[in-house]
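Okay, structure first, notes after.
The complex appears here without one of its protein chains, the remainder shown in place.
The first chain written gets the first letter, and so on, giving A and B; residue counts start at 1 in each chain.
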Amino acid sequence: MALLLFDLVLCALLLLLAGAAMLSRSLTQAVTLFIAFGVMMALAWARLKAPDLALAEAAIGAGLTGALCFTALVRYAKQPAYPQPALWRPLTFIGLVTALLLASLSQIPLQPSSAIPALVQQHLPQSGVSHPVTAVLLNFRAWDTLLELLVLLLALLGARQAPGDLPRYRGWSLSISWSRLLSPLLLLVSGYLLWRGAAAPGGAFQAGALLASGLVILRLNQQLSWLSWRHFWVRMLVLGGLLAFVLAGAVSLLLQDLGAVWLSWPQSIAGAVILIVESFATLAIAVTLTLLVVGEPKPEVADA
Amino acid sequence: MFPALLLVTLPLSAALLMLLWPRFARSLHVTVALLSVPLAGYFLQQILLHGEQQWLLGGWSPLLAIRWQADSLSALLLLLSALLHLLVSGYALAVQARDRLPAAFWPLSSLLLASLQALWLARDLFNWYVCLELLGMVAVALVTLSGDKALKPALNYLLFSLFASLCYLLGVALLYAGYGALDLPLLAGQLEANRLNAMALLLITLGLMLKAACWPLHIWLPAAHAAAPAAVSALLSALVVKGPLFILYLVWTELAPQAFWLPASYLFALAALGALLFGGIAALRTPYGKSLVAYSTVAQLGYATLALAFVLRFNLPEFVAALWLFVLAHALAKAASFLAMGELQQTLGSKQVSALKGASQTMPLAMFAFAVAGGSLIGLPPSGGFLAKWALLLGLWQSQQYFWLLVLAVATLLAAAYVFRVVVLAFDRAEPTAPDFAPQRLPQYLALLPALAVWAMALFSMPLLTLLKQEL
């Protein structure tokens, strides 16, 4: 009963926050409400027994997306206010569509017919890791994860095509000293998350997002000045996740007999392969996200 | 495994290396583009000889793994992508110094090739979502290469594309809710005709039609394709919009329950009607050269949608052949016309159609390429466009759809009108627009190449038809 009450309050809060973020007059309010929404979402996922996602959402929804949105918000300060558009027409239409969707939801079977969870449990011992989500991400459906890393890389490449001259932030002494204290801690925690990912909730993405937040704090406080795309080793770090993934795939193909397929890790070394790929992916995710948040001042020159 | 795998991973890893060592970007890019074509050709031959092949990535059981499958259609599309990629690379090499094409073009277009090839091979609903997202983001990044003037269309394109992916994902989630599987061959024939699946398929269709720029969901396309550099527009119009169309075709023919086919065919037919008429009229009215070609893409996609509608309605092999012949012919013709139009605009220094006055005298090669490609867009015999239209006509005749014969006639007239609008202007030699600089010959020849190829499709009509008719 108490749990149901908790669920009711949480769902109501989620809907309220989302609705308010969409309808509030000021954009600053909208962004703030959206960040609060992200935190609540993380709570909902912890409630729905998805601790991996709760960790990831807390790092992204509340942290990174928020930071990104605030950067964009700074630029809106100079824009004239927009007129508030009418509400009724979109509301009626969307209401209708949502009602249709709700009506179709009643046909979702309560007992899943899927054999997938059983299959995951059955093949888990051969996957090299003992946490099922990590096994799916880096072994059963590793191709998805490789492509997902590529999407992240593309976001950076695309963003580099549109450099917006960010106002330089000059750190003040207190924040600089705090950043020095906090970031090693974040580094430690993210390393722990990565290591834990093999057996329990946690893994490359959560660790990478956390590490990125540490890097962003340091970068904003005028440290890590080498952290720029122009630096070869930074590029190496950004591309390292994908390169390690592709190389691991190629090596496993060569290690096995001719009939082997792409991204099948040999069972004896699967755990090691996954750990290596995950470590490089964590670094890649962290550096990519950092570069996405802090941006780069200079536009790219044309290829002569 | 190896040819298929290399077709995807070669451009992928080459792009990574290009980003790492930008100095070697061009040579790496060209090497991979050159290697991909014979590889794709060899792969197609293998598939034709030994029949379709499939692999479960990672070697896991079917429900767990992502499936790759290569049938003759996939192999053909793999070859087409590799060919057009090579052609556009050649064009980009020839003009990059003049047009100030940013260095990011090389890795991005390699990634575009990799994501397309991954899409043609995949048979997994969620993997397609990632592929679509990847394809959309590469496409937008490529559009932004034009600089600040392309920002607004690019952002619009990105927002539409993201919304479309989310619709698709919601549909996939609803399907998973009912059946707990993502693998296409496993799901095939399983779906019942209930409300949940209707909603799921509607959402998937909406997302894919948005991405494939089917009328009336095409509004993002003309601005984005017109704003991109010519080499990029050619890739976007020729290949990128075909990715979602491919998924749409497979989802409807393999996944959807037969009971939904009839209403879906009405939906597609309506979209096709709108595309053929309004796309044609918009192409006739726009003052800008590249917008004209972009609107023509909207119109031409109408034929493919129409063919899909009739595949669902009558299940005749003619319509399947027509659908993919349109895709092939349009890809080649559109690559040629975008490259030619880009070349004309760049040299004559204006985006307006009216600036093409006397172009047959100042830039005869590019104009010839445009006209030849236009012939296929109209459907003049014996071009590839004609082959496709003939297959469609045969099917319509057999199924006695006389109204649609009329629509086809009107659409053909509209296509002829917008192609001749350019051609007539180009032959007005009284006061030709003077070129800004001496026209370059190589890029014009490169624009001519696919235009000639689409006419050469007639020579291979029999093998192409037998290959595509097996698909049903």
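Operating definition for what follows: contacts are C-beta pairs under 8 Å (C-beta built on N, C-alpha and C of every residue); 3 or more make two chains touch, one makes a residue touch a chain.
One rule holds in what follows: contacts and distances are computed from a predicted model.
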Missing subunit (named according to UniProt) among the choices "Endospore germination permease", "ATP synthase subunit c", "ABC transporter ATP-binding protein" or "Multisubunit sodium/proton antiporter subunit MrpC": "Multisubunit sodium/proton antiporter subunit MrpC"
For the chain not depicted, the shown chains it touches: A, B
Contact partner of the left-out chain, one of A:V120, A:L215, A:V238 or A:L253: A:V120
Touching residues (missing chain, whole complex) on chain B: 64, 126, 129-130, 133, 137, 140-141, 144, 148, 151-152, 154-155, 158-159, 162-163, 166, 169-170, 173, 176-177
Residue numbers in chain A that touch the chain omitted from display: 3-4, 7-8, 11, 14-15, 18-19, 21-23, 27, 30-31, 34, 37-38, 41, 44-45, 48-50, 52-53, 56-57, 60-61, 64-65, 68-69, 71-73, 75-76, 78-79, 82-85, 87, 90-91, 93-95, 97-98, 101-102, 105, 108, 110-112, 114, 116-117, 120-121, 132-133, 135-137, 140-141, 144-145, 148, 151-152, 154-156, 158-159, 162-165, 205, 285, 289, 292-293, 295
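Just so we're on the same page, only the chains that are shown with their structure count from here on.
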Chain centre separation (chain A, chain B; CA means) in Å: 31
Chain A partner contacts - residues on chain B that touch it in the complex: 1, 5, 9, 12-13, 16, 19-20, 25, 55-61, 63-66, 68, 96-97, 100-105, 107-108, 111, 114-115, 118, 126-127, 130-131, 133-134, 137-138, 140-141, 144-145, 151, 174, 176-181, 194-196, 198-200
Residues of chain A touching chain B in the complex: 100-101, 103-105, 107-109, 112-116, 119-120, 123, 139-144, 147-148, 150-151, 154-155, 157-158, 160-162, 232, 235-236, 239, 242-243, 246, 249-250, 260-265, 300-304
